[in-house]
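All protein chains but one are shown at their positions in the complex.
And now, subunit A:
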Amino acid sequence: MARVVVDVMLKPEILDPQGQAVQRALPRLGFDGVSDVRQGKRFELEVDGPVDEAALARIHDLAESFLANTVIEDFTVKVEEVAEAAK
């Protein structure tokens, strides 16, 4: 079993008012030195069976057509092996 993580972020040129609101709150919390914050989404997909090339290709299609709207967002797909000991 493996976990596939899909990260979705607004394209860099698109304004992210939520990220800005978070960034503006930081100095009030005594946290200085952060000039920009952008907020995205993370999807964790628990995949049955091996994550082979075919499975990854399907997840890539899913991310492209559904999890992200590529008109306004970029996405990345990465595999996280779930350690045996953690089960």
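Everything below uses one rule, namely that a contact is a pair of C-beta atoms (placed from the backbone, for glycine too) under 8 Å apart; a residue touches a chain by one contact, two chains touch by 3 or more; residues count from 1.
As a working rule, contacts and distances are computed from a predicted model.
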Listed names "Sugar ABC transporter permease", "ATP-binding cassette domain-containing protein", "Phosphocarrier protein HPr" or "Phosphoribosylformylglycinamidine synthase subunit PurQ", matching UniProt entry of the absent chain: "Phosphoribosylformylglycinamidine synthase subunit PurQ"
Contact set of subunit A toward the excluded chain (per top definition): 10, 13-15, 17-18, 21, 66-67, 69, 71-72
